[in-house]
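Please find one structure pasted underneath; my questions will follow.
Only one protein chain is missing; all other protein chains are in place.
Moving on, here comes chain A:
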Amino acid sequence: MSDIASRVKAIIVDKLGVDENEVVAEASFTNDLGADSLDTVELIMEFEKEFDIQIPDDQAENIATVGQAIKYIEEAK
């Protein structure tokens, strides 16, 4: 697992209070990991802080799964 992937997963485990093995690439934040609208905003903010990037709102809307988050951050770095 890449460094980015493991850091993304750690944030998700912490913020959503889910088990690490649930945090797979296909897992959707809202459908699989129990996130609500506020949680998803917070996740995006945590990714921005952790990786020192800006994720504009229109881009953030397209980040719905763990894999999409990792891919976006890898490309943004």
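Remarks
Please note the rule applied: a contact is a pair of C-beta atoms (placed from the backbone, for glycine too) under 8 Å apart; a residue touches a chain by one contact, two chains touch by 3 or more; residues count from 1.
Just so we're on the same page, contacts and distances are computed from a predicted model.
Of "PA2779 family protein", "Aromatic-ring-hydroxylating dioxygenase subunit beta", "3-oxoacyl-[acyl-carrier-protein] synthase 2" or "ABC transporter ATP-binding protein", only "3-oxoacyl-[acyl-carrier-protein] synthase 2" is the UniProt protein name of the chain excluded from the display. In the full complex, chain A touches the hidden chain at residues 15-17, 34, 38-39, 41-42, 45, 48-49.
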